[in-house]
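Note that this complex is displayed minus one protein chain, with the remaining chains in position.
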Amino acid sequence: MTLAVGLIGAGMIGTEHATTIARRVSGAAVAGVFDVDTRRARAIAEATGAALFDFAGALVASDDIDAVVLATPGRYHAADVLACIDAGKPVMCEKPLAADVDDCVAVVEAEAKAGRRLVQVGFMRRFDPGYVEVKAAVSAGNIGQPLVLHNIHRNPAPPPSFSNEMMMTEAMIHEFDVSRWLLDDEVAAVRVLAPRPTPRAREGLLDPQVAILEMASGALADIEMFVTCTYGYDVRCEVVGSEGAVGLESSGATTLRLGGSRAQPIATGWKERFGEAYRLELQAWVDGALSGTATGPTAWDGYAATVIAARAVDAQRSGERTTVDLVDRPALYRPRT
Amino acid sequence: MTLAVGLIGAGMIGTEHATTIARRVSGAAVAGVFDVDTRRARAIAEATGAALFDFAGALVASDDIDAVVLATPGRYHAADVLACIDAGKPVMCEKPLAADVDDCVAVVEAEAKAGRRLVQVGFMRRFDPGYVEVKAAVSAGNIGQPLVLHNIHRNPAPPPSFSNEMMMTEAMIHEFDVSRWLLDDEVAAVRVLAPRPTPRAREGLLDPQVAILEMASGALADIEMFVTCTYGYDVRCEVVGSEGAVGLESSGATTLRLGGSRAQPIATGWKERFGEAYRLELQAWVDGALSGTATGPTAWDGYAATVIAARAVDAQRSGERTTVDLVDRPALYRPRT
Amino acid sequence: MTLAVGLIGAGMIGTEHATTIARRVSGAAVAGVFDVDTRRARAIAEATGAALFDFAGALVASDDIDAVVLATPGRYHAADVLACIDAGKPVMCEKPLAADVDDCVAVVEAEAKAGRRLVQVGFMRRFDPGYVEVKAAVSAGNIGQPLVLHNIHRNPAPPPSFSNEMMMTEAMIHEFDVSRWLLDDEVAAVRVLAPRPTPRAREGLLDPQVAILEMASGALADIEMFVTCTYGYDVRCEVVGSEGAVGLESSGATTLRLGGSRAQPIATGWKERFGEAYRLELQAWVDGALSGTATGPTAWDGYAATVIAARAVDAQRSGERTTVDLVDRPALYRPRT
Partner (left out) sequence: MTLAVGLIGAGMIGTEHATTIARRVSGAAVAGVFDVDTRRARAIAEATGAALFDFAGALVASDDIDAVVLATPGRYHAADVLACIDAGKPVMCEKPLAADVDDCVAVVEAEAKAGRRLVQVGFMRRFDPGYVEVKAAVSAGNIGQPLVLHNIHRNPAPPPSFSNEMMMTEAMIHEFDVSRWLLDDEVAAVRVLAPRPTPRAREGLLDPQVAILEMASGALADIEMFVTCTYGYDVRCEVVGSEGAVGLESSGATTLRLGGSRAQPIATGWKERFGEAYRLELQAWVDGALSGTATGPTAWDGYAATVIAARAVDAQRSGERTTVDLVDRPALYRPRT
């Protein structure tokens, strides 16, 4: 059986997902597409044979669509995710689950009420083979009790309109999720510090920034976010435990010896660094959807990340330690005992 | 459109290919299966919904089969590959193309006569992302003119009946192909040397062995083959050129710090080391077959590797430098000018 | 000419320095020794042929002593350093310059009044070949303007009586100096955070701890200090600049492939990690002393590190951001323009 996937949002990431589903994932086809920009939607329809829809709602409701990939901007997510839940259709929602905390709560409540997982949030790092190795080492107890987590997240250059708020809501949000996941923990408080900005930063952008997360368990996570690092797309982490440490390097497999050095390539863009993670994320989602459920990051994970990002924006503005409070976690999202 | 794939040979590698096609490759389904051991064939049929065939020939001839994966032992390959060519159906033939040089010649001639590529030989390393990076660096001229190639190929332990001949025909054959491919060259002569065997080697097995290839261009390639190395599945190479060198390490992405060392994992088996290469190989084959052609390693590549392996067995026995002679290369396999 | 070195303090580090001077440094001999524990002093005298002194003051004043190595506990340093300045004799003073800030000021003022450098403080990392490479890359402008510095300082296990205060004054003090030196900057403020302690920590010891330094330039430095990390003596750093980053790994030169991993040794003790830095530090000091001056870390550097450590202890107790204020820097310690 082939999963008929409908795509809502045909921008850069939506187009990439459509291509991946059409050409590199087993068990699925792009069956429908909607975007307010009909030109972009038509390009995908032509490339994949997908039907064009006039409204997101029509796509979600269509009998020809089994499951939905949602790749619109975050502020438009909630309505479509709720519609998917209402229709009982699995949905892969790009991060963030929603830009607004209340919207996230509404999704969590709706899914909890539905009583089964339909939502997977697009935190693709959880499918990156390197991160999976780190998680496995931590979960296996190889390093004992986790105490400190260091994260480094560097990009060569930001999009033109990148703001201080987006440093938290668009970029560090990946580390907010990764920190919760690797440490199997919630965030209790957040601080944000900013050194002098790089001379290359756009006027007003504080770049780099450093966030410090106090976890509910007492562990500490720090995050260096630097979107104008120039040299590459460099994502690393290290979990330090009571018995050892496990680290992730964004290393290539080859070493080039030239002119007095031996060099390993660093990815220069997100596709190069996380293309494989996106493919594995979508394959896992398709496999889950074909059996009527969802896997990977939950709506709860999406909610928690949005709350942390909102509090981090507060902390960035105030310069103060800011607590992070979550609503009660519905039973659907609790680990089975 | 979905490519209906028929599998001939349901052993370890055939079963792995069937699983990969069914679950991790886009655009294909396992539609038929044949194995002399009907129990193994039935297991695949049940897992994938494939039809069972009573003869390889019936599978190749069936209108329900678009393309064939051939995963029987090498000595049975030729007849089925020839049948596929005759039927105009793309075939992914596991290495070796054929155990016998004359059989390889017959395939090359048949395909050349057919006038279009239908055969892809299963040298999966050409799809391994690390090897692809090395090839790209060499082809881009980053290291100047290639002069020496070092290959290391270590496995933890061999199958029970592994022989000195199989050191060449089953194991080093990967490096025979890799050396031709990375250097874009043919092998002109081969020497084989054997140090004292590891105390762990089965009685009579010379392990490790070292082969030295003289390439037609004058470049030199050496190969260390060690099938009882115990510690891991470790495959590396380095191409040394007039301006620099590029090397491949079988490295993991994570580093574990414990007990006085920092350690990166080494794969312990072929699935772990080359699972991704097999997936990419099959995806490329399916993509090619859907457009009616073949990509990747050709029948000519398969023929050349079998000739080198045969001459390497001679060299192993005689201890002498042994020349490698090939028939004329048909136009189908010549680079377009 | 041979520099006649007098050693004050024959504990672990004093004995190590005596051995290094006697056997691995050019141009010097251990000519005198004093320790309140006469047994320890006698051991060194016997091993090196040094004369025994009854008082530190007698050693400093002796015509048979050209220069002094001071390796007593930090709270006893000031008087002897002042005596050396008074006697016009070069002195290599182990870190800290003094435990008390006022004592440090007194030394700085005395040396400034003397008008020439006589004091070298034992921040040996400035002589470690790896740190020297990092410093050279930063100074050469390879990474542009430095913005963030990450430091990691892990030891397998602390001495029995190690306290929270000593986390700052004995351990992190190295990073306080390294941060000033690598960034060519002063510290303006410090924060100290403590995650839950490792279960292996002695009752009451907060271990690990994280300090964050705001530099006068606006750059940010963070320090992870973990004295019970168990797995090794692991010291690393990374300077992140506007054009790139340069990092230091405590890596060995060899790789051991065994049992599914490839491992590089990590030092397990300070001698193994910094033995060569200590030798180079002492050679540089002897070379300087033979020409009547001092090199390397200055009394000012020692003063600044003690102030930062004192403020870090305050910050540790209060949990607050704590400013670091220094007295005016005497001309002797200003870079020549």
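Labels for the chains are A, B and C, by order of writing; each one numbers its residues from 1.
Going forward, contacts are C-beta pairs under 8 Å (C-beta built on N, C-alpha and C of every residue); 3 or more make two chains touch, one makes a residue touch a chain.
This one's a predicted model, so the numbers in the text were calculated from it and none came from an experiment.
From the set B:D222, B:E272 or B:D314, the residue in touch with the chain omitted from the display is B:D222, counting the whole complex. Among C:A10, C:V119 or C:A137, the one in contact with the hidden chain is C:A137. Touch with the chain omitted from the figure is made, among C:I13, C:V101, C:L256 or C:L332, by C:L256. From the options A:I266, A:V286 or A:A312, the residue with contact to the unseen chain in the full assembly is A:I266.
Remark: the omitted chain is touched by one listed residue; of B:Y231, B:W270 or B:Y333 this is B:Y231. For chain C, the list of residues touching the undisplayed chain reads 2, 22-27, 129-130, 133-134, 137, 142-143, 243-259, 265, 283, 287. Residues 231-232, 234, 251, 256-266, 268 of chain A touch the missing chain (whole complex, contact as defined above). By the touch criterion stated above, the residues of chain B touching the omitted chain are 144-145, 147-148, 150, 154, 193-200, 208, 210, 212, 214-215, 217-220, 222, 224, 226, 228-231, 240, 242-245.
In this text, only the chains that are shown with their structure count from here on.
With centres computed as the average of Cα coordinates, no chain lies farther from chain C than B.
If you average the Cα atoms of chain B and of chain C, the two centres end up 57 Å apart. A separation of 37 Å divides the Cα centre of chain A from that of chain B.
Chain geometry summary: the mean Cα position of chain A and that of chain C are 43 Å apart. In chain A, the positions touching at least two other chains are 243-245.
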